[in-house]
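Coming up: chain A.
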Amino acid sequence: MNRREDRTPVPVTGLYAAPVLKAVALHLLVAIMLFVSFTSAPEFEPARPIVQATLVQLDSQSPATTPTDQRIAGEAARTAAPTHEAEELERQAQKQEEEQEATSRAEAAEAAAAAAASQAEREKQAAAARSAAEQAAKEQAAEELKRKADAARKKAAEEAQKKAAEAEAAKNKAADEAKNKAAEEAKRKAAEAAKAKAAEDAKRKAAAEAQKKAEADRVAKQKREQEEARAKALAELLADEAAYQQAPADNMGDQVAASYDDLIRRYVSQQWRRPPTARNGMVVEVRISMLPTGQITDVVVSRSSGDPGFDQSAVQAVRNVGRIPEMQQLSRDDPATFDRRYRQRTLRFKPEDLSF
Partner candidate 1 sequence: MQVIKFGKFAALVVAFGVVVGCSSKGGDASGTGAVDPNAGYTSTAPASTGNDMSSEEAALRAITTFYFELDSAELKQEAMRALDVHAQDLKQAGNRVVLEGHTDERGTREYNLALGERRSAAVQRYLVLQGVSPAQLELVSYGEEKPAAMGSSEEAWAQNRRVELRK
Partner candidate 2 sequence: MIKLSKVSRLWIAAVGLLFVSQAALAQDAIEITRGSDKATPIAVVPFGWQGTSPLPEDLSEITANDLRNSGMFSPFARENMLSYPTRASEIFPRDWRVLGVEYVVAGMITSPSADRFEIQYSLYNVAREEVLMSKTVSGTQSQLRDMAHHVSDEVFEEITGIKGAFNTKLLYVAAERFSVDNTRFTLQRSDYDGARGVTLLQSREPILTPSYAPDGQRIAYVSFESRRPEIFIHYVQTGRRERITSFEGLNGAPAWSPDGGRLAFVLSRDGNPEIYVMDLASKQMRRITNHFAIDTEPTWMDDNTLVFTSDRGGRPQIYKQDINGGSAERLTFVGNYNANPKLSADGQTMVMVHRQDGYRNFHIATQDLRRGNLRVLTETSLDESPTVAPNGTMLIYATRQQGRGVLMLVSTNGRARSVIPTQFTDLRVPSWSPYLP
């Protein structure tokens, strides 16, 4: 309570002492290595300078990591609070994946579109789940979810088949990931909504409630519609990006990492509300610290724009993101990558979409 986050940037000396030491140590190490013959081939992660191209793509989710993704989905199923409708959904999602793999190699764009569709369905499901819970009918909601998930699956499969001939490159990670995420989120939201409703039911009398709820649902629906639109836009973007992804990746881990970069970028962009003083080209950098759970524990301005309102907008965006749940998968599956790239990370806010 009463907590005010400390906004003061850490002292410069404190900030740079450690990296400088490390940089020196690193150079020494490199110099030594140049004169040492080494026989052990890179066992863990072959180096690929080209991944930089992947990294700078906006929302460039890698399409080529289906296996990893399935693992993510599996993890999610194990860790998330098991509610039966959620498991149902999970099963649907997995089944869908299997089917798709059997039939398919859908093109990235196609699959992404399908993902958007299923996400749209997911939103509807969440809405349905909410109203169902209102009448304390959880099974009903689950059935509804299942039915709709089925519909989504069919639709996705049909579309995938239609385009099956096209594009080898597409065992499409992006789609699956989006789908899994959708499933996970739907699950989470459904559970949350159900819980919320239960709490509300307990807390409130029914009479005045009906009206309020209707309004709330309307508002929530509006928001969902916006989210759907956003998801769709994202899917389109991914489709556009697919061309860049044709080049076979020689390392899975960094591809995944690139997609996690995109994830962060997406989360933060959604929360970033620029003050009227913001201008295209202004730059503020913030340093974020993250736990393996995806919880962002700290954010400090590491390079100020000189405009306090602009700096604060960046800090606030990160704070409002709060947690990036998907990070949990990465830290479990590939802790080295998580430690290396996400325990601490700099975000550079540099608007390009303002009217000024």
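A word on the picks: all candidates are chains of the complex that A comes from, given by their letters.
Everything below uses one rule, namely that a contact is a pair of C-beta atoms (placed from the backbone, for glycine too) under 8 Å apart; a residue touches a chain by one contact, two chains touch by 3 or more; residues count from 1.
Quick caveat, the model's predicted, so the values are computed rather than measured.
Every option in 1 or 2 comes from this complex, but the candidate touching chain A is 2. Interface residues of chain A facing candidate 2 in the complex, by the touch rule stated above, are 1-5, 7, 18-19, 22, 26, 29-30, 33-34, 36, 38, 40-45, 47, 49, 51-52, 55-56, 58, 192-193, 195-196, 199-200, 212, 215-216, 219-220, 222-223, 261, 264-265, 268-277, 279, 285, 307-309, 311-317, 319-322, 335-336, 339-341, 343-353, 355-356.
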